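These notes concern the structure reproduced below.
Removed from the display is one protein chain of the complex; every other protein chain stays in position.
The block that comes next holds chain A.
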Amino acid sequence: MSEMTRDLIAVRDGRDREAFGRLYDYFAPRLKGIMIRSGLRDGSAEDAVQDVMLSVWHKAAQFDPHRAEAAGWIYGIARNRRIDLARRRPLSLPEELPEPESLEPDQAQVIALQQEARHLAEALDRLAPEQAEVLRAAYFDDISHSRISDAKGLPLGTIKSRIRLGLERLRHELRDIAP
């Protein structure tokens, strides 16, 4: 499990402020970078980051390491925040899932998800700089990535395999745009 995911679980289970501080130090400057990249001025970008990080603290009970790792989960909160700043009405959000019944994780699934995250990071590393830039622009400039997501919906299966299939699909598409 990544250190960030471990820290987020410590925030979730123990309201651990030190762990939260580490997440803040890692994510706040990077989130501010993408907020500026998406067109916000320095001050608004910083306010948006503060909102996102406060939501991370408040919503940590929702974090489920079977479904997400820390960076993707936090990115999702930041994406929603950025969208709300651009819209007249806040974006309608899905109902939150019930909090996981047991805090005891299914290790195999958690590890499988972390492995997918690593494979994904490796796939991103292998992209040529121009392609990586296309992808970054798609994610961070207009907060959309229609370029790589026009494949059909995921096949049905268990929750676990769905997420993993989704990631496999994305990795597959990344391969397609790589040289």
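Heads up, the rule we're going with is that a residue touches a chain if its C-beta (ideal position, glycine included) is under 8 Å from a C-beta of that chain, and two chains touch if they have at least 3 such contacts; residues count from 1.
FYI, contacts and distances are computed from a predicted model.
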{"item": "Complex member absent from the view - protein name from UniProt, among \"Thiamine ABC transporter substrate binding subunit\", \"Beta-ketoacyl-[acyl-carrier-protein] synthase III\", \"ChrR-like anti-ECFsigma factor\" or \"Succinate dehydrogenase / fumarate reductase iron-sulfur subunit\"", "value": "\"ChrR-like anti-ECFsigma factor\""}
{"item": "Footprint left on chain A by the chain that the document does not show", "value": "17, 20-21, 24-25, 27-37, 42, 45-46, 49-50, 53-54, 57-59, 67-76, 79, 82-84, 86-87, 89, 91-97, 116-117, 120-121, 124, 132, 135-136, 139-140, 142-146, 149-154, 156, 159, 162-163, 166-167, 169-170"}
